[in-house]
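Okay, here's the structure, questions in a sec.
Heads up, one of the protein chains got dropped from this complex, but the rest are sitting where they should.
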C-alpha cells in the first residue's frame, strides 16, 4: 500500500533524525572529555546516549518483529526459523 | 514424536531443579539478613539469584520462540500477531 | 542512636518480608511449570521475581553505600579503597 510506504519513510526519517541527535551528543561528550569536565557529568551524558540508542533499537526491533510475522506466513518454515534464530542470537538466548 | 516429548519432560525437570536451587538460595539470603551478615556478601548472593533466574528465563524463552514459529505458521496471521505482541510486551518494546 | 537502630531493624524486617514474598513467587512458578502452564505467563512471573530481587538489592546497596561514607571517614584510606573495590567488582567495572 502507498500509505504504508509513506508511513515507513516517515519513521525512517524519524530514526535518522534521532541518530543525528545521538551523533551530536557523542561529539558533545568528546568535547566534555577534552575540556576535562566533571566525570559524573560525562557519565550522565554517556548513559543518556545509551538510552537514546536503546530507544532507536526498540523502534526498529518492534517494526522488524511486526514484519517478521508476514514473512513467516509467506516464506515457509525454514525462513521463519531463521528469523527466530536471529532474534534469539540478538537477545543472547541462543546456545 | 515420543522422543521429543521425552526431551521436553527432561528439560522440564531441569527447570524445576534449577528453581529448586533458586528457592534454596533465597532461603539462604533470608538467613544471611537475619544473621546480619556483611551487606556486600548478601548483594553478591542476590545478584547470583537474579542471574540464575535469567538463565531459566532464557531457556524457557528460547523454547517458547522455537515453538512459536510452528504455531504461527499453522495458526494463521491473527495468532502469529498475538505471539509477536506478547514477545514485544515482554521485551518492553511495545508502543 | 537508638532511633537509628530501630529504623534499621524496621528496614531489616522489610527486606525479610520482601524475600518471603519472593520465595512464595518462586514456589508459584515451580507449580506453574509442573502444571505446564503457558510459557509466556511463566516468563512474565520470572521477570517479576527478578524485578523484586533487584528492588531488594537496590535497597541494601543504597544503605551499604550510605554506611560506606562513615566507614571511609573513620577507617582510613586502605579500608575505603577496599569498599570501592568491592563496589566496582559488584558493578563489574573492575579492570
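Should a chain be cited, it is by its letter among A, B and C, assigned in written order, with residues numbered from 1 in that chain.
Please note the rule applied: contacts are C-beta pairs under 8 Å (C-beta built on N, C-alpha and C of every residue); 3 or more make two chains touch, one makes a residue touch a chain.
Keep in mind the model is a prediction, meaning the values are calculated, not measured.
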According to the contact rule at the top, which chains on display are touched by the left-out chain?
A, C
Touching residues of subunit C against the unshown chain: what are they?
58-59, 61-62, 65-66, 68-70, 72-73, 76-77, 80-81, 83-84, 87-88, 91-95
Provide the residue numbers of subunit A that touch the chain removed from this figure.
12, 15-16, 19-20, 22-23, 26-27, 29-30, 33-34, 36, 39-40, 42-44, 46-47, 49-50, 53-54, 56-57, 60-61, 63-64, 67, 86, 90
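Everything that follows uses one rule, which is that only the chains that are shown with their structure count from here on.
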Geometric centre distance via CA averages, subunit C-subunit B, whole Å
20
Centre to centre, by mean C-alpha position, how many angstrom separate subunit A and subunit B?
25
